[in-house]
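The complex appears here without one of its protein chains, the remainder shown in place.
Naming follows writing order (A and B), and every chain is counted from residue 1.
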Amino acid sequence: MPVEIDIARVAHLARIALTPEELETYSAQLLDILEHAERVQALPTEGVEPTSHPLAMVNGFRPDEIGPCLDPESFLSQAPDTEDSRFRVPRIL
Amino acid sequence: MSDLADLTITEAGKRLRSGDITSVDLLDAVTRRASVTESHLHAFLTLDGEGARASAERADADLAKGTDHGPLHGIPVALKDNMCTIGVETTASSKILKGWKPPYDGTAVARLKAAGAVITGKTNLDEFAMGSSTENSAFGETRNPWSTDHVPGGSSGGSAAAAAVGSAFGSFGSDTGGSVRQPAALCGVVGMKPTYGLVSRYGLIAFASSLDQIGPFSRSVEDSVALLGATAGWDRYDATSIKGPVPNFGGSLTTGVQGLKIGIVKELMGEGIDPQVLAATIAVADKLTDAGAHVVEISMPSTEYALSAYYLIAPAECSANLARFDGVRFGHRSTVEGTTEDMMAHSRAEGFGPEVVRRILLGTYALSAGYYDAFYGQAQKVRTLVRNDFTSAYAQVDVLISPTSPTTAFRIGERAVDPIAMYYSDVCTIPSNLSGDPAISVPIGLDDEGLPIGFQIMAPALGEEVMYQVAAAVERLVEFDQRPALATSEVAPV
Partner (left out) sequence: MTAWEAVIGLETHVELSTKSKMFCSCPTDFGDEPNTACCPVCLALPGALPVPNEEAIAGIVKIGLALECDINESSLFYRKNYFYPDLPKNYQISQYTFPVCEHGTLDVDVNGEPTVVGITRVHMEEDTGKSSHIGDGGGRIHDARHTLLDFNRAGVPLVEVVTEPDIRSAEQARAYAAELQRIVLSLGVSDARLEAGSMRFDANVSVRPVGETKLGTRTETKNVNSLRSLQRAISFEIDRQIQVLEDGGSIVQETRHWNEDTGATTSMRVKEESEDYRYFQDPDLLPLEVTAAWQDEIRSTITALPAERRVAIIEQGVDRETAVILVDSDELSGLFAAALGDGVPARTVALWLTGDVVAYLRRNEVELSSTGLTSEHLAVLGRMVDSGDLSSSAAKEVLIAVLDGDGGPGEIADDRDLLQVSDTGAIEEAVDAVLADNADALERIRSGDMKPFGFLVGQVMRHMGGKADPSVVRSVLEEKTTDSR
């Protein structure tokens, strides 16, 4: 398939603020890489199940038990901005 | 050898237990070595002198009381800086995490501590383990101990260089597409990637979750077994870790290869592989034949598509894994005015380096509506074909062999401008990540520039024992005992 990239939309979805020049550079590089990646489309894969996990295991549950929590100070002290033991972010709208 | 820093872990352990030396002596030796080599190599981002000394002293005290935590007791080791260490800065070589001190230890780290290992510091890597040269570090590149004009490989270049030069007795990296094995090859040390799920990923800063595995670097195969042994086994904090007893990895180290069936991967022995690497690989294959193994050629046709599939799967997973770096709870926050969304987008733009941005964009695109099936979906099917190739190969042979890296170490800057050329560095290592199987790189010699050549041995899932069996045989057959000049001569710090 011909590759098309709306790079500004991709950058927005990924929440990375890029300048127009950067967008252009990345767009060109992505096209290059995708041209190679397109090789995967050459392989016939009719009836082939996708693999998303290398080993055939299931569930991997934990029992419903309470374990220790972190001391809030141990992570709040690492945060860019906090207020009243909560993480503070700028306005949302 | 006169310097303690050049001992293997096995040798150092024997002398510790004989009371001849202490853990503090071993720590002093690697610290001295680092003080000479670091200015040339920049293998470490953080050296935790105080913490290391405290644990070396504790190891000595324990041993004096008769408490022995096993093969790593009192042994100084280094960790890739994408492994979370409580209270010790962990950056993944990214500006976005500069200064971050995790409030917890990853499982592998906790197990190493419990095994009495002395953690000396955190080593350099390509940012978020994305790269094959350790040039993509926000804090400056690491150099190859054999030639400082060359890259050490990557992404675990710092750990490879530290093990090679003796600023650690062993070290740990993470291998997503070859990030332990390829730098091990380029630095002339042993590096292995365990079966997916054998070592817990809890506390390893994720790059591509279905591919990442923590693995050790060492100067001998026997040491590799000890390092892996301390970290392996089911972990309640990693749903993808394998339940059940841990295999006896080192059970056949001295068995030899008599009667073993070994497949040499046809698709990894041709175009694109450096002639000297090819020749060295064939020479080792011949030695294995001489030692009684049946070496046959095995064709794995989907191998040539593995790289392309990898460069869709890994970025897709990373695009989600790295979404948490948003300037809200930890790490860099932009000072640009605006909404939370603006803050996030600018924090990420300022905090991530270009390779990371490239892969996040690539992965975001590959997952986005309208392109999923063509790219990500198809790549996952190719992954199935790669696994099928391995399955049918292992129906015929016990292990597979190939070069680890298509070339020896390349020059710094040489591939930095060409992402695709850089990606090709992992062509031999990626298939085992896609299949989830174990693989190891063993040094087998130097090229005519004096740069190390690595030899890869791949085995089926949980086939670490036979993998190590062949690796130990290769180690004995090639008798590779050269060391980088930096390790053996007193080079003045610059």
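The definition used in the following text is that contacts are C-beta pairs under 8 Å (C-beta built on N, C-alpha and C of every residue); 3 or more make two chains touch, one makes a residue touch a chain.
Since this is a predicted model, take the numbers as computed values, not measurements.
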- Item | Residue touching the undisplayed chain, where the options are B:238, B:267, B:398 or B:475 | B:238
- Item | Contact with the hidden chain (one of B:44, B:146 or B:376) | B:376
- Task: Touching the hidden chain in the full complex, which residues of chain A are there? Just list them.
- Result: 13, 15, 52-53, 57-70, 72, 75-76, 83-93
- Hidden partner sits against chain B at residues 82-84, 90, 92, 97, 100, 102-104, 106, 201-206, 208-210, 236-240, 316-317, 319-320, 323-326, 328-330, 340-341, 344, 364, 367-369, 372, 376
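One rule holds in what follows: only the chains that are shown with their structure count from here on.
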- Task: Return the distance between the CA-based centres of chain A and chain B, expressed in whole Å.
- Result: 23
- Message: Help me check something: in the complex, which residues belonging to chain B touch chain A?
- Response: 100-101, 103-104, 195-197, 210-211, 236, 239-242, 302, 305, 307-309, 311-312, 319, 323, 326-333, 336-346, 348-349, 352, 357-358, 360-362, 364-366, 368, 374-375, 377-385, 387, 419-420, 423, 434-437, 461
- For chain A, which residues are in contact with chain B within the complex? 1, 5, 7, 10-18, 26, 29-30, 32-34, 36-43, 45, 48-55, 57, 60-62, 70-71, 74-75, 78-81, 87, 89-93
